[in-house]
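The complex is shown incomplete by one protein chain, all other protein chains being positioned as in the whole.
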Amino acid sequence: MTAAAFEREQTVRFGHCDPAGIVFYPRYFEMLNELVEDWFAHGLGLPFAQLIVQRRIGMPTARLDTRFKRISRLGDRLCQRLYVERVGGSSLMLAIAFDGSDGTRVEFDQLLVCTSLDTHRPQPLPADLRVALETL
Amino acid sequence: MTAAAFEREQTVRFGHCDPAGIVFYPRYFEMLNELVEDWFAHGLGLPFAQLIVQRRIGMPTARLDTRFKRISRLGDRLCQRLYVERVGGSSLMLAIAFDGSDGTRVEFDQLLVCTSLDTHRPQPLPADLRVALETL
Amino acid sequence: MTAAAFEREQTVRFGHCDPAGIVFYPRYFEMLNELVEDWFAHGLGLPFAQLIVQRRIGMPTARLDTRFKRISRLGDRLCQRLYVERVGGSSLMLAIAFDGSDGTRVEFDQLLVCTSLDTHRPQPLPADLRVALETL
Partner (left out) sequence: MTAAAFEREQTVRFGHCDPAGIVFYPRYFEMLNELVEDWFAHGLGLPFAQLIVQRRIGMPTARLDTRFKRISRLGDRLCQRLYVERVGGSSLMLAIAFDGSDGTRVEFDQLLVCTSLDTHRPQPLPADLRVALETL
């Protein structure tokens, strides 16, 4: 059983919920992006403000497979865990779970690809990101 | 080559785009939900206000596999097409493509499950939805 | 009684609504931005993709006073009307109403300021925008 590369907690907020009183699924993807953003900033030491704005290196999502297993309600605490499944030359494969008190709520397999924001074409992962990934 | 069960056009808006000037991927899922909502209202004759609010029948997403193939920019026109892949006892499998002028931008395989909003448990597709699906 | 400079209709969508079953107020501001975006594109002939991305001219909001008068529910049709109250050297004052079947739902007074996106400082309204405003 591997340890998660990064985790954080997230409360389900009013703004996440729909008229059925449960999380509106596009909001899970906003949470997912925040988790990856926090991992880059606090886990890998590469805040998006530096990576994306200053260095114009993008990490867009190429594939994202999601399994919604249980509903989440307003006020629920979600434990969000991120695992690195594979580091490629210009890509990262992540496995992510959002868990509630009754088990896993949502699971994601997310493939991130490193791109130039000038050309939007793939490019090798930058050296400092690669080092940070190796020392997780 | 099957015809799409439903299609609509969507312009990429300012509010969809991120600091890299391209669609922020959680916004694609908001667009996807709007497409399905429009299909239910205008294609199947079952607006969510009736189905979800009055009849308390939910159609939450159980699986959603997404391939992001090309970027979309502010002002782009997306042709959104929805195909019904399979109608199960209490579920619907959809295949959806958002196409731009240069080809497919995003593809989704979405499994919707019919639930009771009182119990959040699966239940058979309602008869009028089944009839509407058969006469597509 | 002045005529509106621009109007459009908007259906209240599932994604706009909160667990109370009514529009979550931040979503009204997303609708407001879309209305102004459509006015620039279709009323004034200046799509944001040109103005903001290509010419790097911003139209950020400096003041926004909002009165929420009646609730809106999923499926409601909103008639959105935009009035130009005042054209200044580098600013535009707008009055906007979202009306439902029972009267006005929300009213906005919005002050837009023309800025350079390189310096984020105010600058005179561009000549083609001024011409378009004069020929409304």
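Labels for the chains are A, B and C, by order of writing; each one numbers its residues from 1.
One rule holds in what follows: contacts are C-beta pairs under 8 Å (C-beta built on N, C-alpha and C of every residue); 3 or more make two chains touch, one makes a residue touch a chain.
Please read all numbers here as calculations on a predicted model, not as lab measurements.
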Subject >> Option from B:Cys17, B:Leu46, B:Ile96 or B:Leu112 whose C-beta touches the chain left out >> reply: B:Cys17
Subject >> Hidden-chain contact residue, picked from the options A:Asn33, A:Ser91, A:Thr104 or A:Gln123 >> reply: A:Asn33
Subject >> Which residue of C:Pro26, C:Gly45, C:Gly89 or C:Pro124 touches the chain not shown here >> reply: C:Pro26
Original post:
Which one, C:Thr66, C:Ser91 or C:Thr104, makes contact with the chain that was left out?
Top reply: C:Thr66
**OP:** For the chain that got dropped from the picture, name the residues of chain B it touches.
**Re:** 14-15, 17-19, 21, 24, 26, 74
**OP:** Determine and list the chain C residues touching the chain excluded from the picture.
**Re:** 19-20, 22, 24-27, 29-30, 32-33, 52-53, 58, 60-68, 71, 117, 120
**OP:** Write the list of chain A residues that the hidden chain touches.
**Re:** 13-15, 21, 30, 33-34, 37, 47-50, 52-53, 73-75
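The rule we apply is simple: only the chains that are shown with their structure count from here on.
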Subject >> Homomeric contact chain A-chain C: same or different residue positions, threshold half >> reply: same
Subject >> Centroid spacing, where centroids are CA-atom means, of chain A and chain C in whole angstrom >> reply: 33
**OP:** For chain B, jot down the residues that touch at least 2 other chains.
**Re:** 30, 33, 52-53
